[in-house]
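All protein chains of the complex are present and in place, except for one that has been dropped.
Then we have chain A:
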Amino acid sequence: MNKLIMTTALVAAGAAPAFAQVSDDVVKIGILNDQSGVYADFGGLSSYEAALMAVEDFGGTVLDMPVEVITADHQNKADIASNIARQWYDTEQVDSIMELTTSSVALAVQALSNEAGKVTITTGAATTELTGAQCAPNSFHWAYDTHALAVGTGGALVEQGGDSWFFLTADYAFGYSLEEQTSAFVTSQGGTVAGSVRHPLTNPDFSSFLLQAQASGAKVIGLANAGLDTQNAIKQAAEFGITQGGQQLAALLFTLSEVHGLGLEAAQGLSLTESFYWNRDEASAEFGNRFFERTGVMPNMVHAGTYSAVLSYLKAIEAAGTDEASAVSAKLKELPVDDVFAQGGTVGANGRLIKDVYLMQVKAPGESDIAWDYYNVLQTIPGAEAYLDPAESGCPLVQG
């Protein structure tokens, strides 16, 4: 009998090393995002590079086990993303999926991952639902969300006297949520909403909608859309003399990548909110230049956010002494986030990273002396103002 117990103990010890509790002897992170569609520059393969950089900066191993990063294109389709996520969990020993551009995809993969007992950290998607009604114990939202964008860009413009708004809204969940939260914030600050018009996703011609916005007489035209749609709307607004006519454009989700695509000539003067700017301080510039050498582009908040997400995940595994999802999640919520992306960041019980966001204004072509130097940082918005208080986020984990 004693012999049997001894053997069992030996077998058990052999199967799982006593210290490093890492499943399958590898920590595997999957970067799942749009790599060929409208958001391919917004996140894309550059996010994968950011993840690789984080692994290298961490030292390549955690708890003496190698860290691997794999990536795939979800084509902005929730069903494709879910299939890849299942395959990654079932056959590729992936421990965590990150990035997840596009809200519909992020919500689907987040739900699936929690059933599978895996960690997700979303950096590319915007909806506050991820840490609101649909929050999950092992899921995190890292780079930004619609609330921060509404408070940042909406709040700043109302303060500057832009108290009447007209929205051009992308006709899907993300557009509605961005319009709704910005409207709510504008109204709470004493502003008014003159109207809105909903346009189909990837709509090349905005002239009709812009004329309606022009006719509304609103001081600010809020663009509650993303990617190419926002670029086309801004370009065509200049053509129709909208900015010259005294109306101001507010691109509610616009990052460095899109500013680069549009060019300073068309983008100058635009107000926007991002949670990262490479040329903000020395550390961010150093990171930006390293990133540029690898990808040929400067990082936006999604890229820097992905870097931070991977780094924080590895730190949490190290602190927890295991890659088991709930132990890692507990550490992620406990440890402060201090890296090039977030300084003094904290993670709420709903999984939301709370850190400062920045209100930027796009420079005029003459003001920009070095390549990719596109922003003036107008204002730093403290994390507590930018993000919903976890207790008010509607997340059942917090209220319980």
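Operating definition for what follows: a contact is a pair of C-beta atoms (placed from the backbone, for glycine too) under 8 Å apart; a residue touches a chain by one contact, two chains touch by 3 or more; residues count from 1.
Going forward, contacts and distances are computed from a predicted model.
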{"item": "Complex member absent from the view - protein name from UniProt, among \"Anti-sigma factor\", \"Ferredoxin-type protein NapH\", \"Electron transfer flavoprotein alpha subunit\" or \"Amino acid/amide ABC transporter membrane protein 1, HAAT family\"", "value": "\"Amino acid/amide ABC transporter membrane protein 1, HAAT family\""}
{"item": "Option touching the unshown chain, where A:117, A:161, A:263 or A:336 are the choices", "value": "A:263"}
{"item": "Contact partner of the left-out chain, one of A:28, A:118, A:199 or A:331", "value": "A:199"}
{"item": "Residue among A:239, A:334 or A:392 touching the omitted chain", "value": "A:239"}
{"item": "Residue among A:103, A:231, A:306 or A:361 touching the omitted chain", "value": "A:231"}
{"item": "For chain A, residues in touch with the removed chain", "value": "36-42, 44, 171, 197-200, 202-205, 207-209, 211-212, 214-215, 227-228, 231-232, 235-236, 239-241, 245, 257-258, 260-263, 265-266, 297"}
